[in-house]
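As you look at this complex, bear in mind that one protein chain is not there, while each of the others sits in place.
For reference, chains read A and B in written order, and residue numbers begin at 1 within each chain.
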Amino acid sequence: MPELLDPRAIGTDLARRDGAAKVCGTATYAFETPVERPAFAHIVQATVPLGRITAVDTSAVDALDGVLAVLTAGNAERLAWTDDRELAVLQDDEVAFRGQPVGVVIAETSELARQAADLLRFTYDEREHDSELTVDHPGLYKPDKVNAGFPTDTAEGDVAGAMATAHATVEQTYATAMYHNNPLEPHATTALWDAEAEVPLTLWDSTQGVHPARSTVAKIFGLERERIRVVCPYVGGGFGSKGTPHANLVLAAMAARALPGRPVRLALTRQQMFFLAGYRTPTIQRMQVAADRTGRLQAIAIDVVEQTSRIKEFAEQTGVPTRMMYASPSRRTTHRVAALDVPVPSWMRAPGECPGMFGPEVALDELAEALEMDPVELRIRNEPEKDPESGKPWSSRNLVACLREGAERFGWADRPPAGHRDGDWLVGTGVASSVYPTYRQASSTATVRFEAGRYAVEIGAADLGTGAWTVLPQIAADALDVPVDDVEVRIGDTRYPRASVAGGSSGTNTWGSAIVVAAGAFRDKFGGDPADGDEVSGDVDQAERDSDHAAYAFGAQFTEVRVHADTGELRVPRLYGVFAAGRIVNPRTARSQLIGGMTMGLSMALHENSVWDPRVGQVVNHDLAEYHISVNADVADVQAHWIDEHDPWVNVMGSKGIGEIGITGTAAAVVNAVHRATGIRVRDLPVTLDKVLAGLP
Amino acid sequence: MDAEISLTVDGVPRRLTVDTRTTLLDALRERLGNPSPKKGCDHGQCGACTVLLDGDRALSCLALAVAHDGAEITTADGLAAGGELHPVQQAFIDRDAFQCGYCTPGQICSAVGLLDEVRRGWPSSATPDLGAAPDLSHAEVAERMSGNLCRCAAYVNIVPAVQQAGGAGGSGRGTGR
């Protein structure tokens, strides 16, 4: 069994190193990068959902002073790689979805760029579009695999037989809405092209990974990676939407290349983010669960229907958690996807697990009701000894401990009866499980250098608010066996060694492992008394890697929901989560991430819903007044706790990743509580007051 | 169409030329190089651009710069006078009341404005008795901070941070009013 790093700085409650810069607003985000004489670019979007551009009229723009360039398919540079049709912008006259970029205008000021963008006139030959996802859409197909490389379908045992003969069964269809990531910082880039320079293209971009972004841009423009620098010290949130480059980055680079020597700033508007920055597909989940008299599952099945865009496949792995969460002799998971004339879906916090822990966790609640069994007990009773999918033992699995501790903290045993009324409010309680796989990326490199009496650690990682600026020094300090104040970590720049994307809750696991390897190599080479300038690198692929165990973080969420007896207004006064996520590197930043995920789950449960109008072919509530995310007043007592979990198999820090698990299961816990309060089972998110009116006195 | 205006930004008088269309937010960010107020939505729907405008919290994205010629503006950067953090800023660090930091300067300005409003006895929709002086209960602070979206969802840390700053000695710092 591998040994974990001896924790000294790890586990301490260190305040954020970037705190002062952030509370003053002096931390510079991509659009704000100080540059000389920036020009401003604005994207022009297609106003038809499907068709072909037949004419472009730039005459009104040509008459404007201060417009520096107008790029359309007619004059934009030809890209070297166009296989990714989301990124192959301005390459032809085709419009594949409403809101697709059809031009970009660059001008001396942002006001002028936007005015000119409004004045460009496009004529379209519009074709009939198909943009509405339905459970029986004729175009549903079976993708070769689903996101993160998982198999599309799995099956074992006899689900139909169990459904026919089991003591209790639930067969219901659940639906999650379309969601938009909506980080507070819009996707933005400051770009500079200087053909004479050694590194001609510099992109200060808001990204979850400077190195992956650089690789993509290099491919698209046919440039060597070394001729591009991507810089991103701070990211104003991403939640997956800045994990892969979107069209805005390509357009920013194109705009800069059209104006050599002149820095160009390009930001998406909030409205444009609903077309161009990815989103979570709506899902339709047909669930079947069957159990014997004692609550032991005899079958569990999920058949998922979801969408992707016609020009690029992204198949969310919604059915994946059903493959491993509970023990059952028979099991089926399937994914079917419709390719529609819609914007390109992509990663959003816990792709797969987030929607995929909705239907199953509500279905289990319905099963508990049918069995007249405590839903906590039902989950405990179906604890698998080993991973049902791979047959491997768990690296560690403490779902039961989370359920028990959560029940204790919440006061579950003394919860009020169904339909309980407290003054004007109906009160209900609900529970659901959480899960997220423990990932470590295959490649990342860190450099350790001794500089002026301190240790500089360089790695091209990203901090999207996750705390990497603070947490990586803690890991480095323990790996080097020095106080954390003696370590300076530098991230967010391709000048630092290659690092993986901040995604899949893998950042700390991956970059931390690389840092530990580098620190070990440094001590091996230079001992405890290095000379100034001594330097060594280490790769994550030199770190021990276990493949004999199934590694996941688990959790349990408990919620109290109040429904106003007159109006159906919903409030969540309490939301408690208990997690088992390995060793927690920094309790302060970890708690914030877990609470943040849970609150986003609460927001998904009660508010979030990108309303698709299939006649127009777009999300119509495309701003933050109409696309509701939870505000401060929606959030009351949200608590995140964790149990001490020692997992030697995941990595040398013993950490499992905490960025995504918080959002999984939350919406189910809320729906389950609403049912207990009102008797109404809401199976399609969000739970809004109109859906519970029928259950009010 | 251009216009020349004067603004006092974080205590420093500035003269600048703006387009009549330029908002205070863009004047600060794009013309004066002050990145502290953030652009999150540009339509008054997120609060990231909140500054103190002539002492009161306001959304700089919905204010035309030309209409505020002569105004005094304090950004989060200006609250940290002489490099010393404002008690609200220190409380945000102490309580880890942010993650990505993008909404944070707006949250900070909003909190400073809020504490001033409570001190003046202004009610909110969470005030149980419109006739009584409001306090800094969780419900009061949460309601009053609801104009500042935080997608990282630090809300449950923001409320105690504001309460901490508004506590004994915490709200003593002026806002330029």
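Heads up, the rule we're going with is that contacts are C-beta pairs under 8 Å (C-beta built on N, C-alpha and C of every residue); 3 or more make two chains touch, one makes a residue touch a chain.
The definition used in the following text is that contacts and distances are computed from a predicted model.
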item: Choices "Xanthine dehydrogenase YagS FAD-binding subunit", "ABC-type quaternary amine transporter", "Negative regulator for alginate biosynthesis" or "1-acyl-sn-glycerol-3-phosphate acyltransferase" - which one is the UniProt name of the chain not shown; value: "Xanthine dehydrogenase YagS FAD-binding subunit"
item: Left-out chain, listing which of the shown chains it touches; value: A, B
item: Full-complex contact with the absent chain, from B:Leu7, B:Leu59 or B:Leu136; value: B:Leu59
item: Among A:Val67, A:Ala407 or A:Ala633, the residue in touch with the chain that has been omitted; value: A:Ala633
item: Contact set of chain B toward the excluded chain (per top definition); value: 1, 3, 19-21, 23, 42-44, 47, 50, 53, 56-59, 61-64, 66-67, 110, 113-114, 117, 120-125, 127, 130-131, 142-144, 146-148
item: Footprint left on chain A by the chain that the document does not show; value: 47, 111, 114-115, 118, 566-569, 571, 606-607, 609, 611-616, 620-623, 625-626, 628, 630-634, 688-690, 693, 696
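One rule holds for everything that comes next: only the chains that are shown with their structure count from here on.
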item: Residue ranges of chain A touching chain B (in the complex, touch as defined); value: 15-16, 18-29, 31-32, 34, 38, 40, 109-112, 115, 182-186, 234-237, 239, 267, 269-270, 464-467, 588-589, 591-593, 595-600, 603, 623-625, 629-633, 635-638
item: Chain B residues touching chain A - in the complex, by the definition given at the top; value: 19, 21-22, 26, 29-30, 33, 35-46, 48, 75-77, 79-80, 85, 89, 92-94, 96, 98-105, 108, 126, 138-139, 141-143, 145-159
